[in-house]
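Every protein chain except one is present and positioned as in the full complex.
Letters A, B and C mark the chains as written, and numbering starts fresh at 1 in each.
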Amino acid sequence: MKLDLDQLRELIRLLDESNLTEIEVEHDDDRIRVRRDPAPLVGAQATQSVATAGAASSEHPSDVPAPVDENGTYVTTPFVGTFYRAPSPDGEPFVEVGDSIVPGQVLCIVEAMKLMNEIEAEVAGTIVEILGDDGKPVEYGDRLFRIEIS
Amino acid sequence: MKLDLDQLRELIRLLDESNLTEIEVEHDDDRIRVRRDPAPLVGAQATQSVATAGAASSEHPSDVPAPVDENGTYVTTPFVGTFYRAPSPDGEPFVEVGDSIVPGQVLCIVEAMKLMNEIEAEVAGTIVEILGDDGKPVEYGDRLFRIEIS
Amino acid sequence: MFEKILIANRGEIALRVIRSCRERGLRTVAVHSEIDADALHTRLADEAICIGPADPTRSYLHIPAIIAAAEITGADAVHPGYGFLSENPEFAETCAQCGLEFVGPLPDQMRQWGDKVTARALAKSLGLPTIEGTELLEDVEDAIKKAESLGFPVLLKASGGGGGRGMHILHSKEEVRAVFETARTESRAAFGNDALYFEKFIERPRHIEFQILGDKHGNIHVLGERECSIQRRHQKILEEAPSVALSDEMRSDMSATIRRAMSEVGYISAGTLEFLLDESGELTFLEMNPRIQVEHPVTELVMGIDLIGEQIRIADGQPLELPERPLSPRGHAIECRINAEDPDTFAPSPGMITEFHMAGGTGVRVDSGVFGGGRVPPHYDPLIAKLIVHAPTRVQAIAKMRRALSETIIGGIRTNIPLHRRILAHPAFEEGRFSTRFLDELQA
Partner (left out) sequence: MFEKILIANRGEIALRVIRSCRERGLRTVAVHSEIDADALHTRLADEAICIGPADPTRSYLHIPAIIAAAEITGADAVHPGYGFLSENPEFAETCAQCGLEFVGPLPDQMRQWGDKVTARALAKSLGLPTIEGTELLEDVEDAIKKAESLGFPVLLKASGGGGGRGMHILHSKEEVRAVFETARTESRAAFGNDALYFEKFIERPRHIEFQILGDKHGNIHVLGERECSIQRRHQKILEEAPSVALSDEMRSDMSATIRRAMSEVGYISAGTLEFLLDESGELTFLEMNPRIQVEHPVTELVMGIDLIGEQIRIADGQPLELPERPLSPRGHAIECRINAEDPDTFAPSPGMITEFHMAGGTGVRVDSGVFGGGRVPPHYDPLIAKLIVHAPTRVQAIAKMRRALSETIIGGIRTNIPLHRRILAHPAFEEGRFSTRFLDELQA
């Protein structure tokens, strides 16, 4: 089977848009595989309670570029737990849509085992969408914020 | 998926060369299916013991054209049984490679349940290959002779 | 002992027979149609012979091709499975003439039990309780007279019918008058036989059947009953063993009666006596199927035996090795027939099986004839797999079957799994309160 380049380009685009790291298409003896390295986690270096600024920790290596598509960059959660937009029930949200952010800035908290894990920004930019629901559970890798990099 | 005609022709050629009646190729949501009616049986009208000449019997309808490819026409067996090239162990073979044949001519016997089923030619032509082994079992649809149609 | 057995069937029952043969060191020959060239029975047998095109009348029902396949492979015996040629006495006779042992009853026994009216008379003469019924009906006036003496409602049945076809429930002589001639014409068209008779109609019966095995040495064993009331248009969908409707005393009394009756006729091989159980707890003989049945695994599980293996041993002339005293069922077994069909319309759903994951784990048995990537051809029975569970109690068996259905994933075709889930979730089913009308009422 002949595969034209448009088709291959389409596959690559699909891969880019998704959370996946690999797409494999098998066809009798034909197989197309497009693959990329695992998606990095913006803010993945935030560790329990006290967020470490800057470089990735050895526990959560994230030395690959942040996933960027036409819609911007996503901040995903490296923790399973409950998503909170504010430091306390009555507190002001850390960020709102439209806010400019700088690397190291706390964007939210993911609580697990009574520990408040702060998630920090890794890039400078603007919050264009908040995808997590305040007070609701999040799984590992869930997208929390969409950011337009400045 | 773009399918070029060469590819389609290749599929059709594969189908023609095979015993199949259908080839289906799936590729994600795309599917190509090439199909033909069941392969006709040259000589299929030969019934038990006494071969009926000419038209197909109702038991073995074969009113579709014989399968023809670049290599000629094949005579296949409509009976499971033992293939014999001659009417008796010491007899002369019904046909040899190079022989000219006419429709209705007995080409061989397939024995089953002690009955000698004569297989007749349906077309005029020349025997170019004998594919059955004398005294050996044949399954339904096995090719017995290759014939070049005259 | 035989060395090689040809299996004159396809699908799950062909695999079932291959399994029992292989465990006994017997070689197996599969026969297959062209469309079944990649079917599982074709792939898993030691040898496979193509015997004809997809049309079953030219392959699985074509006696000369099957016998010829046995000849060229040197098979010693033929197992017919169920359906196809399994109840065809001519096939059994042809096997015998060609020196092949037919794994089943004698041809005359197949004839004896094949015709329903003959079978009922025979059963009666053997002391089995039979449903009240009439002789064959001469004409419409004779029919009205016989219906009135039997008492309405009555069931008008075709002597040559089967599988629930050709039956009419009649409540008055007006209905007899309205239906009789049509039914006679239908019967002639469908079965080549226009003989009709009446049976007493039981409003809400259960379908209960007893499994038997007889050997060539005069031994008969009765292996308990199966409950097969969950039917759609007289087609069984879900079966279980034992039946909640039978007490130990009823079971043991009827087993003794059947054993006496079948010993008298010297029945050989596996067979099933089907009964109706009426509201008052009376069992009446319905018919006898002289073959293995689809639902045999539930008996195997609760009785701890291999029915197909016993069939083969019997055909080989070996005596049954089962204990002298009747076996008691241990635990509870349920079978769900998985059909390739729409769960609502019941329209067949042949096609490519894109995904196939059957349930596993403890107490789960899978008898299937298909595989992921394989194709369900439109030419044959839609039964693609049987899911069978065994647990200490009926409540646990139901829970296990629900669990097993929940993890069964079949993609690419539609199946009746949603129907099975509805049945198993129904309070009346859970409580064991149901009749053969359960499914019609559930669907209504």
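By our rule, a contact is a pair of C-beta atoms (placed from the backbone, for glycine too) under 8 Å apart; a residue touches a chain by one contact, two chains touch by 3 or more.
The structure presented is a predicted model; accordingly, all values stated were derived computationally and were not measured.
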{"item": "Chains on display which the left-out chain touches in the complete complex", "value": "A, C"}
{"item": "Option touching the unshown chain, where C:179, C:364 or C:384 are the choices", "value": "C:364"}
{"item": "Touching the absent chain when the full complex is considered, from C:25, C:99, C:192 or C:427", "value": "C:25"}
{"item": "Touching residue (missing chain; options C:10, C:146, C:375 or C:400)", "value": "C:400"}
{"item": "Residue ranges of chain C at the interface with the undisplayed chain", "value": "15-16, 18-19, 22-25, 40, 43-44, 297, 300-301, 304, 306, 354-358, 360-362, 364-368, 371-373, 392, 396, 399-400, 402-403, 406-407, 409"}
{"item": "Residues from chain A at the interface with the omitted partner, ascending", "value": "24, 26, 38, 48, 59-60, 78-82, 112-113, 115, 137-142"}
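Keep in mind that, in the parts below, only the chains that are shown with their structure count from here on.
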{"item": "Centroid-based (C-alpha) most distant chain relative to chain C", "value": "A"}
{"item": "Centre-of-Cα separation between chain B and chain A, whole angstrom", "value": "63"}
{"item": "Centre distance in Å when chain A and chain C are each reduced to the mean of their C-alpha atoms", "value": "58"}
{"item": "Whole-Å gap separating chain B and chain C, where each centre is the average of the chain's CA atoms", "value": "39"}
{"item": "Overlap residues in chain C, where contacts from two or more other chains coincide", "value": "none"}
{"item": "Multi-chain contact residues (two or more partners), chain A", "value": "none"}
